[in-house]
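Just below is one structure, and these are the notes that go with it.
Omission of a single protein chain aside, the complex is shown with its protein chains in their original locations.
Letters A, B and C mark the chains as written, and numbering starts fresh at 1 in each.
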Amino acid sequence: MTPTRDQKFWMYEKMVISRYLEESIEKIYLEGKKPIFNMANGPIPGEMHLSNGQEPCAVGVCAHLKPSDVVTSTHRPHHVAVAKGVDLKKMVAEIFGKRTGLSGGRGGHMHIFDPSVNFACSGIIGQGMGPAVGAALSRKMQGKDGVAVAYIGEGAVNQGAFHEALNLAAVWKLPFITIIEDNAWGISVAKAQSTAVPDNSVRAQAYGMPGYQVRNNDTYEIFRVAGEAIERARNGGGPSLIEIETSRLAGHFMGDAEGYRPKGELQALRARDPIPAMRARLMAEEGLSEADDAMLVASYRAIVDEAVAFARNSEDPAGEEALQHVFA
Amino acid sequence: MTPTRDQKFWMYEKMVISRYLEESIEKIYLEGKKPIFNMANGPIPGEMHLSNGQEPCAVGVCAHLKPSDVVTSTHRPHHVAVAKGVDLKKMVAEIFGKRTGLSGGRGGHMHIFDPSVNFACSGIIGQGMGPAVGAALSRKMQGKDGVAVAYIGEGAVNQGAFHEALNLAAVWKLPFITIIEDNAWGISVAKAQSTAVPDNSVRAQAYGMPGYQVRNNDTYEIFRVAGEAIERARNGGGPSLIEIETSRLAGHFMGDAEGYRPKGELQALRARDPIPAMRARLMAEEGLSEADDAMLVASYRAIVDEAVAFARNSEDPAGEEALQHVFA
Amino acid sequence: MTAQAAAPANERRLTIARAMAESIAQEMRTDPSVFVMGEDIGQLGGVFGNTRGLIEEFGSERIRDTPISETAFMGAAVGAASDGMRLVVELMFVDFFGVCFDAIYNSMAKNVYFSGGNVKVPVVLMTSTGGGYSDGGQHSQCLYGTFAHLPGMKVVVPSNAYDAKGLMTSSIRDDSPVIYMFHKGLQGMGWLGTEPGATVHVPEEAYAIPFGKAAVVRKGTDVTIVSVGMGVHQGLKAAEKLAAEGVQAEVIDLRTLVPLDRDTVFDSVAKTGRLIVIDEDYKSYGLSGEIIATIAERDISVLKASPQRVAYPDIPIPFARSMEQYALPNADKIVSAFRNMKRTRTWRWL
Partner (left out) sequence: MTAQAAAPANERRLTIARAMAESIAQEMRTDPSVFVMGEDIGQLGGVFGNTRGLIEEFGSERIRDTPISETAFMGAAVGAASDGMRLVVELMFVDFFGVCFDAIYNSMAKNVYFSGGNVKVPVVLMTSTGGGYSDGGQHSQCLYGTFAHLPGMKVVVPSNAYDAKGLMTSSIRDDSPVIYMFHKGLQGMGWLGTEPGATVHVPEEAYAIPFGKAAVVRKGTDVTIVSVGMGVHQGLKAAEKLAAEGVQAEVIDLRTLVPLDRDTVFDSVAKTGRLIVIDEDYKSYGLSGEIIATIAERDISVLKASPQRVAYPDIPIPFARSMEQYALPNADKIVSAFRNMKRTRTWRWL
C-alpha cells in the first residue's frame, strides 16, 4: 500500500503543522521562564513533552483513520492529536490553560480530550492501552465500524498494562492496533537498559498477533504497515502491534539538559529529520516546487499562528471554575 | 538429567505427604461446616485452595533447590511449601490459625512465610513474581549462590506483574525461574478463554529467555527441564520460563461446585493422577514392592498426622495478639 | 424512614446478591448499551452471586468473563463507557484494587474532569468488601476511606437488599463513575455467613434511590450512631441493647459516602448531642475521622460529649478467628463506646 498524492500532501501538511506547533510552543513556553527557569511561570506552565521527530508515527497511521475511529495517545500527544484532527484552536487553548480550551483548562497538555474525533490521552505510562481496547470492544459490540489505536512509548512497553491490554485485545479479537513509538529513550534510560529484547515487535508473538517493525522513521513504510493492520482490523481480523523506530529530537521535557545522550546522537538524528525527507519525496515524486512548498508551509503555519493567537487572546478561567465538571 | 534413586524417593515422599496433607485438611475443613457450609466455621475457617494433582510441579522443581534458594508461591501453596521444606508442624498450625503457627495465626493458608527455608507467598495473583525477582537480585548483588523461583498459575500469567517481572529478570540477567502451573482453569474461566496463545512458553520469547513446555504433568520431565534451567541460572546464564501442564483435581477452593467443568474432565484427570504414576515408576525402575510402599506411605502419613495433631493441640492466639508485629 | 419498613412482611424478600442481579437485568433489558465484565461473572454467576442468572438471559457477549487482567479491563471499561456503552464491571475483592488502581484513580475517576465534562464515564465498579470469616489480610478489607478520599467517583455502600437494588439502578443510570461496595457478610450467601437483616422486601419493578441521602434507620434522642453496610446492622443491635437500658439511639445509614449527606448526620447529632461512628475500615485517616470532623467543624457546641469511634484498628487483618473477631467492630463495642462517652470529661453531660 503506497499513499496517493492526496495522502502524501495530507501527511506533509500534518507533519509541518505539528512541527511548527511544537516550535511555537517551545518559544512561548520559555517566555517568562528566563533568566530563571521555573516551570510554574510563563504563558504555558507545567511539564512540556514535545514530539519533534515523531511526526511520521502520527501521520502514517492516522492517514488511515476516520474521525469516528478512536485514538489514545501518551504524555507526548501533540503530533498524534494534530494528525487525528483534534480541534487545533481548542487544543492550543487547552495547552495554555484557557477557558476556551478543550476542557476549559482543566486538563492541560497531557490530558487532551476531543470526543468529536475520539481522541484521548493519559499522563500515566501505558494507561492509554486499556481504554483503547475498551473502545474497540464497544465498536465490536455495537456492530459499528471502527478501529481503536493506542500509542505507547518503547519505555512504557515494559509496563504491565501493555501486556494485559494486548492479551485482552487478542483473546477478544478486537479491532485494535498498538503503535509503539520507539525513540530509544525513556527519559534518561536507553531502550537496551530497560528492555530485554532488541525489538518489541517480537512481543506480538506472546499474543498470537502480527508484529511489525518499521525502521528509520520511514513515513511511507509506516503508512504501508499501518494500512495493512488497520484494514485487517476493520475486516474482523483482530489486533496488531507495530513498533516504529523514530527519533526524539527534543529533550524528554522542556528543561531537560540531556546529559545522558551520547555525543553526536542528536546531530545524527537531526540529519535524518523526517520532515525535510518528506519534502524531498514530494519534490521528487509529485513535482512539488520550492515556491509551492513555501506557499504551503506558510499556509500551514498560518493555521498554527491563528490557533496560538486564539489561545493567547482567550480568557483565563476563573478560579472557582475548578469546582465544575467533577461529575458528569 | 534424570533423577537418581534418592531423588525419586524424595519426590515420591513429598508428593505423598502433600497429597495426604490436602486430604487431611479437606476433612478437617468440613468439620463444623455441616449441614450448613459456612466458611467462617470449623477448625479451619476461610478460603481453602487445595493443590491435589499439582504435586509434580512442586517436587520436580524443588528437588534441585537448597534451603537457601528462594521460592514464592501462589494462593495454592501447600504442595510447594512441602517440597521446599517448610516446617510442616508450624505450617499446619498456621493453617489452623494457632499461636504456634508460622506467623502465630496472622497469615493463614494464603500467607505461608518460612524465612528459614526462604519460602513466601501472596494471595494476590501474580504478586509473587516481583519479590522473587528481588530475591534473585539480592543474591546476585551479594555475590551469594542461589536462585529464586516464582510459581504462578496459567490464569495469572495474564496479569501485568508477570510481564514486568520477566522483563526485569531478563534485563538484569538474574538467577530467576518462573514456573507456570497450567491447570487449565482460573477459577471458572478456561485457559483458552483468557489466554491469547495456546502455550505460555512462547511468551518467553518476549523476554529473550528460554521457554519450556512440559506436557502431561510428567514429574521426570519437570525434573529434567527444571534441572537444566536452575543449573543455567546458578551459572549466571539468566532466567527461564517453564510452563507445566498439570491438573487441578479439586475445586478452585473448597465449596466450589465446579458446574463449569465439562462432563468427564475430572474423571479423566483422576485417571492420570501423578501419584499412582510415580509409584508405578518406582516399582518398575527401583524395585519398590507393594509392602515397602505401604510402609513408606504409612511413615509419610505419620508425619502429616503428627503435624495435624500438633496444630489441633496448639492454643488459639489471644485476641489482642492481633496488635503485635504490625511493624518489625 | 426506610422504604422497606413500609413493605408487607414476607413478600419477595431478596438477598442483596439477588437484588443487585435484578437491577442489572432490568437495566440491561431497557438499555442495550449496558453490559457486565469481570472475573467469573458469567457461568459462575459471580463469586458472590450478584450476576447469577444473567448469562442465561443475556449471553456471554454482554455478561463477559475476563482474563485476570484488572488493569486492562478497568481501563477497557473507561474506554467503552466513553464510547457510548454503560458498564458494570466487577473487581472480585476490593483488596485487589492495587493491581489496577491507576485505571480507577487516574482515568475512570478523572476523565470527566480532564475533558471538562465532554466525556462521560458511566461505569459501575462493583466490588466486595469486608471480613469476619477468616479470609486473611488480602481478602477481608473494606477500604471505604481509600475510595471515598479519591475525587471523581461516587461511593455507594448498601446495607440491605432494598437499598442495594435502588442504589444499583441509580449507579447504572449515572453518567459518572460509581464504586458500589457490597459487604460479603450481607450478600445472603450462606457460605459466607449472612446478616439476616440485610435480606428484606424488594419491589419487583425498577426503582432508583438517590445518592447523597442518608437513611435514619432507627429514630432516637440520646445518641447518634452512624455507619454503612455491616456497621448499620451492628448499630441496630447496639441500639436494641441500649434501649433495654432506656437509652434511645438514632441509627443512620449513610448509604453513599460520596456524595455524603452531612446534613442528616449533623441534624441528628444536633438533637442527640452524642456521636458514635462505626467503621469496619481502618480507623485512622478514614471514614470515622471524617464524620467526626464534619460535626466538629460545623458546630462544636452541639456535642455534649466527645464523639467515639468503633473502627478497625490500624493493623492488617489477621487470619485467626480469635484475632480477627477481637479486631472487628460489634454491638458490644458500640455499647462500651457509649458508656465510655459518659466517662469522658464533658461540660454538659446531663
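Here is the rule we go by: a residue touches a chain if its C-beta (ideal position, glycine included) is under 8 Å from a C-beta of that chain, and two chains touch if they have at least 3 such contacts.
Treat the numbers as computed from the prediction; the structure is a model and nothing was measured.
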### Task
Kindly name the visible chains that come into contact with the excluded chain.
A, B, C
### Message
I'm checking contacts with the chain that's been left out. Which of B:Gly85, B:Gly134, B:Gly153 or B:Pro175 qualifies?
### Response
B:Gly134
### Query
Given the contact definition stated above, which residue among C:Arg18, C:Arg86 or C:Arg309 touches the chain not shown here?
C:Arg309
### Summary
Out of B:Pro3, B:Gly104 or B:Gly186, the sole contact with the unshown chain comes from B:Gly104
### Message
Touching residues of chain A against the unshown chain: what are they?
### Response
36-40, 45-47, 94, 97-98, 101, 104-111, 122-127, 155-156, 158-161, 186-189, 193-195, 255, 259-260, 316-323, 326
### Task
Quickly run down the residues of chain B that touch the omitted chain.
70, 72, 101-104, 106-107, 111, 113-115, 118, 120, 122-124, 127, 129-139, 141-142, 148, 160-161, 164-165, 167-168, 171, 324-328
#### Entry: For chain C, residues in touch with the removed chain
71, 95-106, 109-110, 113-114, 137-138, 145-146, 148-152, 257-258, 260, 282, 284-290, 292-301, 303, 305-309, 314-316, 318, 344-347
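Throughout what follows, only the chains that are shown with their structure count from here on.
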### Query
Which chain has its C-alpha centre farthest away from the C-alpha centre of chain C?
A
### Query
Between chain B and chain C, what is the separation of their C-alpha centroids in Å?
36
### Task
For chain A and chain B, let me know how many angstrom lie between their CA-based centres, rounded off.
45
### Query
Rounded to the nearest whole Å, what is the centre-to-centre distance of chain A and chain C, using the mean of the C-alpha atoms as each centre?
41
### Query
Where in chain C do residues touch two or more other chains at once?
66-67, 69-71
### Task
For chain B, write out the residues touching at least two other chains, lowest number first.
158-161, 193-195
